[in-house]
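Apart from one protein chain that is not included, each protein chain of the complex appears where it belongs.
Showing chain A:
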């Protein structure tokens, strides 16, 4: 103990510590040695990580339960998650873990410049992760891949306009606008942050505040990397070959679908006592080839259902008269029963948003503590006897990475 005390006071000569007692500023009164302080903190953070694991285990348990009960739903819905984006995000998080572990090393070896660079790179990776994530989220929200209750994905029209969301799915106009423009909403807080940090940087430069300037500079890079992540996500999302083909198919079907819907509506309204004239029947025939082609795919339940509905209508239209009060099967009633996934797919996406969302909240919290670390690192707060905060934040960050290591294959890689 004596050796440690002498050691620490010698390394502390530059510190302006006004008290009359002989411990360095970074060693709390109630600890005898720096090592004791470090070990107590470390036990504390391990206990915290234990509670974190138990907390996440609830969600993993829900996942396991639903996957056990409905494996086919998980297989089907996992196709909507872009493996490329997930893999890139895994790589980004792994790299941030490397820089974090390196930062801990730098704190221990008192390489101050490198420590700042490492913490800033960890922060930038966190922001890239969130940028890619917001592309994923906004893409899914626009397609209606949402938790049960709000889930409205339609195979025939995967990218509905705001007006269609209001008309066909019963959402309010503001909700529909949010769903179709969610990327802007997700980017807005980060854009504000970017502007704020830039203003701070300019102000620090003007007032010649060297310390604040040194803090704002890396933070500006960190804020910019969020938009780097958004750009990366956009490039990868649009480059997904299989995915786009599916969309083209869907868009192709969309025009037909709208047309078909109108037909159904019309048919239901008029089913009271109307003989369908030759006009709709002719229309049906010309569309049938395309519809049959679309319906060949097992996935395209929408097209299949529409084909059935149209065939039913053609049968109806062939000179049959339906008296009022008679239940006529126009085909539409069987449509939803065939799809059968609205609620179940919703459960998958409920679990998906819950798990990745809580994980993203942890990333945000990590960004918060890392910014605190960055500022303290610029202030040269850490030395080889006092690197605890860097180590603790590092442990937390690695845990967040650890959870993603399990989330990625469990959500994205189901066949």
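In this section, a contact is a pair of C-beta atoms (placed from the backbone, for glycine too) under 8 Å apart; a residue touches a chain by one contact, two chains touch by 3 or more; residues count from 1.
Basically, contacts and distances are computed from a predicted model.
Note on the omitted subunit: UniProt lists it as "Cytochrome c oxidase subunit 4", one of the names in "Molybdopterin synthase catalytic subunit", "4Fe-4S dicluster domain-containing protein", "ABC transporter ATP-binding protein" or "Cytochrome c oxidase subunit 4".
The chain omitted from view is touched by exactly one of A:98, A:166 or A:354, namely A:98. Counting over the whole complex, chain A has residues 3-4, 7, 34-35, 38-39, 42-43, 46-47, 49-50, 53-54, 57-58, 60-61, 64-65, 68-69, 83, 87, 90-91, 94-95, 97-98, 100-102, 104-105, 108-111, 170, 333, 335-337, 340-344, 384-385, 387, 391, 394-395, 398-399, 401-402, 405-406, 408-410, 413, 415 touching the chain that is not drawn.
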